[in-house]
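Got a structure here, written out as structure tokens. Questions coming.
Removed: one protein chain of the complex. Kept in place: all other protein chains.
The letters A and B name the chains in turn, as written, and every chain counts its residues from 1.
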Amino acid sequence: MRLWLNDLGIGVRIALGGGRASWRRLVLTGVGVGLGVAVLLVGASAPTVVTERQIRADLSAVRAGEDPIPGVDPLYRVYRPEQYRGNQVMGSYVVAGGPNAPVPPGLQRIPGDGEIVLSPALAELMASPEGELLRRLFPQRVVGTIGKDGLVGPNHLLYIAGDSSIPRMADTAYYRFGRYNGVPLSSLTSANLLLLALGVVVLLFPVLLFTVVSTRLGGPERERRLAALRLIGAGPWQVRRIATGDALASSVVGLVLGAGFFLLVRAFVEHVELFELRIFSSDLTPSVGYVALVAVLVPVLSVLAALATMRGTTVDPLGVARRAKPPARRLWWRVVPVLVGVAVLATRERSLADWHGSQGRALLLGGIALLLLGIPLLLPWVVERSVGRVRGGPPSWQLAVRGLQMDSGSAARVVGGVAVVLAGGIALQTVLLGTETEVKSWPPFAPVTNQVDITVLGDAVTRVDELADRVRGVDGVVSVSWQRSFGLLRKGGDRPVEVGVESCDVLLRGTGITSCRDGDAFVFRGSPDDSVIPEPGEVVLQQRYTQLGRMSTGAEWTVPALTAADRPDGQLGYHPVVLTPGAVRGVGVESQIGGLRVLVDPAVPTAARNARAALGDLGWQATGLAFDQDPGDPTAEYRTFRRLLLGGTLVTVLLAGVSLLVLALEEVRARRRPLAVLAAGGVPRGTVVRSLLWRNAVPLLLAVVVAVVTGAGLGLLLLRSSARPLVLDYAGMGVLSAGAVVMVLLVTLCTLPAVRRATGATGLRVE
Amino acid sequence: MSLGHALLGLLERGPGHGYDLKKAYDDRFGQDRPLHYGQVYTTLSRLLRNGLVQEAGVEAGAGPERKRYAITDAGVTDVETWLATPEKPEPYLQNTLYTKVVLALLSGRAAAGVLDSQRAAHLDAMRVLTRRKTDGDLADQLICDYALFHLEADLRWLELTADRLDQLAERIGR
């Protein structure tokens, strides 16, 4: 045992041993492994990020109309979202109904009348020049900042304003914040979790692969050292242990550097917005279990990789002999994982049709993992077979193909990781496209860019015509129309009638009505729904609009005398009963709702915001909605996932590129002499570069083919599992494949300086 | 080298006349200095006297001498003993070349010149031998190689000495 430790120690000493070459190797390995480890740690933090965000979203969740809780005073609250420059500004006006009213998460106390607390992101936006109009919307005194508990992410735009004028009634009373009756309000369905898990498998496995590949950097140098050790009498097993120590040391250096990179990322993550998403540093925390897994997996795999590469070579005292011709790769055991994966997925037809079902999810995930992880096993065989038969071609092609025929393994191993990323990416794109295709059958959303609707509530309803005049004066506003309405329910009826309020001017101009005085009331009969219209003098019930758009029954009201008229065309005809403002007496303002429809000139980009800001002093009594964004885009959730996955894929592909580049540089270094001799003999540098390009490109192109086939197949199997339309994302595949091609070109381009150096005369010098 | 042993060695292949022996010897060993008939007969008669060869009949023919000689058992033993005895390596510690160089240094003349002209002479000789070897048969190649390796050894010494001339001058001048 002591001897073993001693051997390991020698290995560590070799890894850390001085000399510029060995330091260069250590740094290269450390950075390569470190980058991978950092990405792994970020990936390991993904579940924390998602759950923490969800937990905080649940913390702030509320439900109106709850039964009062004994001992708790109500918090009266009106939710008033705004849209500002395409950003969703969320927030509410509140007033405490007593000293024991619940305090919203993230706040120290409930803001008093005329006070406001802002999220840091909103405060920043309001302080900036772009926030000028927001400042007019929220003129209240800022008394604090909303803490992390109240926010989903650092870029959450949220305000909570105190306003004592909020109507205090059952509709606006809230007794607690947090999950409602323990039912998660979360929209994370099992299918989405599946996508997330798939993403993690797809993205992190290749990272692990690259990380392990990185520990094998500088192979030939390492082997020469080992040979030297054999010469002074180390046994073959001793050499293996020494190699293990060497691999351990480099992977530990990589782990330490990786932890450093991760902490660096964590420190800056709040300032980086990726795809409209920002996360708190504290959310980016991997669980202890994952950290332990990474800390164990990386060294163990790198040791296994070290031993596996030594399998094909014999370290002799006089050097390293590679077996001249390795035995041809056998297919049967390489296809087993893929076949099992396909079999599992094929039996899961419709198992995901219920988007919330969790049945068989583990099995499905297992199938996906087997299928994807089978690719790196299959690829070396594919490359070997495809290249093995090729003959002829121009010299550069011949050089590359012959090289691959002699050793296709290392190339295939590197591109294996790329293939997994590509296949996973294609599968995900296919699934997401299938989802979108389904969702597309829903009514299409056409953005309206020249219209703002402002809803008016409370006392302001009685002044809605004045408010319209005020907005008319705003620059860029083309026209403003207003409306005001309330609902009435006949006793014993089940459907209310909508009663509009219009001035005599409008009625005289737009209808067949010939005489009108303030206080008159009109009725337009003739629709199939005439039964809901009450008779004059009938006592009916007022309907109230609540926060959630529901109607609730209010006080009684006596219908005044109604003059019958012909139903006018256009918007006026929408309401079967129309009152002049003087006739509305006795209807509570809380029962009424007003609205301004503002048409703006699209050429004046600030028009919509200015129109909204003109009513800034109304506070909770007005809320604006621009229709340039789809508020309820059903694909939004998938878009977020796709962004996350795309971001992850980008990082992984980048890492793959770095990994490929490092290996390509190593290759050039190792083949310095043959390259120099070729150049000395007058072989044009272009031929040499082209041969390197082919050498990088051929395995990668094969990997792309395998990835496209596997990824599309996997996507189709998954769509079948979820009973969704089978559609292939040709564009996505094209983009990903093109990305791979670009990567090869870039990698080859980056090796050019090294090739240039190698093909100079110094490469000819005898070492 | 002993001519007697050489003749005995040649006779081991089979009996022959004195003339055959001279021809065989000249072909293999005597390129530079052919044997005289006299030398052959003197040596043969000495071998006969010592019982190492015997007469194996007389042949009628055109040659001046028709006696055929064959090797005896004692002669075979003698050849074996001779071959098995290692030659004494000759160190050539005091050859002319060395003397010339040292003298050149002692007398203040340019030793480098001595070395260079010697070097050219050696290489010329080597070139001749190389060419002869290229055109010749195996025996030629063997004998040329023998000379080439010796000349090469001299040349290497010359090169080494050229590199050490300064050192040598310092020591000798002291």
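Methods note: a contact is a pair of C-beta atoms (placed from the backbone, for glycine too) under 8 Å apart; a residue touches a chain by one contact, two chains touch by 3 or more.
The definition used in the following text is that contacts and distances are computed from a predicted model.
As stated in its UniProt record, the chain not included in the shown complex is "Putative ABC transport system ATP-binding protein", which appears among "Radical SAM protein", "Putative ABC transport system ATP-binding protein", "FAD-dependent oxidoreductase" or "Acetate transporter ActP". Checked against the full complex, the candidates B:45, B:95 or B:134 give a single residue touching the omitted chain, namely B:134. One of A:405, A:503 or A:606 touches the chain omitted from the figure, and that residue is A:405. As for the chain not pictured, it touches subunit A at residues 324, 392, 394-395, 398-399, 402-403, 405-406, 673-674, 677-685, 687, 761-762, 764-766. Touching the omitted chain from subunit B are residues 116-124, 126-127, 129-130, 134, 148-149, 151-152, 155-156, 159, 162-163.
The rule is short, and it goes like this: only the chains that are shown with their structure count from here on.
Per-chain CA centroids place subunit A at a distance of 93 Å from subunit B.
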